[in-house]
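This part shows chain A:
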Amino acid sequence: MHLVRDVLDKKLMDREDCPMGRVGGLVMHVGESGPPRVTHILVGGPTLWMRIHPALGRLSSALGQMWGPRRKEPAKIPWSRVETVGREVKLDVEGKDTGALDWEIWVARHIIEHIPGGGSEEEE
Partner candidate 1 sequence: MKRLLFATVILLVSCKPPTPAEQMDAILSWVGSAIVLGNGWLRHTTPDTYTRQTLTLSHDQLRQIGAELLKSPPATIDSTELDGALTRSGTHLARMAQLVEARNSPGFNQVLDSLELDQKALKQLSDKIESSQ
Partner candidate 2 sequence: MKKILQLSLGIITSVGGFLEIGSVTTAAQAGAQFGYKLLWAILLGTLCLIFLIEMSGRLAAVSKHTIVDAIRERFGFPFFFFVLLGTVLVAFMVLVAELGGIGFALQILTGIRFPWWALPVSFVVWLLMWKGTFSLIENGASLLGLVTVSFVVAALRLNPDWTSAASGLLPTLPDDDKSKYWFLAVSILGASISPYLTFFYSSGAIEDKWDRTYLPINRVIAAFGMTFGGLLSMAVLIVAALALRPKGIQVETFQQAALMMTTALPKWGFYLFALSMLFACFGAALEISLAISYFFSQGFGWNWSEDVEPSSDARFAFVYTLIIGFAAVPLMFGVDPIKITMMSMALTSATLPLAIVPFLFLMNDPIYLGKHRNGWISNTVVGVVILISFVLAVVSIPLEIMGG
């Protein structure tokens, strides 16, 4: 398997087959002995902008502190939760619990549901 071609930027699906973003970054642990291990999948915001330019990454995290769901850390999913890597990356997690859907929920709660016909006030 190749990390960039087969994993990075692939769509992430949660336990219920709901899309929860794309693989924005991968954290690798490089130890003193033994081969490096991929430990986490990163999703969203600053991780993405950092790939274009570090300054954009910093701007994005600064803006993220002022507006929106105000998450301090990017959503991080342990590699052990990966079920399969195929057309999509299938995860054994609940999308909402990972933080990857924070923005989706924030936009739904703060904007969409305030517009008439925007859908259910309360899900679940």
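Methods note: a contact is a pair of C-beta atoms (placed from the backbone, for glycine too) under 8 Å apart; a residue touches a chain by one contact, two chains touch by 3 or more; residues count from 1.
Picked so that all candidates are chains of the complex that A comes from, given by their letters.
What you see is a predicted model; the values in this text were computed from it and never measured.
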Hey, among 1 or 2, which one's touching chain A in this complex?
-> 2
Give every residue of chain A touching candidate 2 within the complex, in rising order.
-> 4-5, 8-12, 18-22, 24, 48, 51-52, 87, 103-105, 107-108, 111-113, 115, 117-120, 123
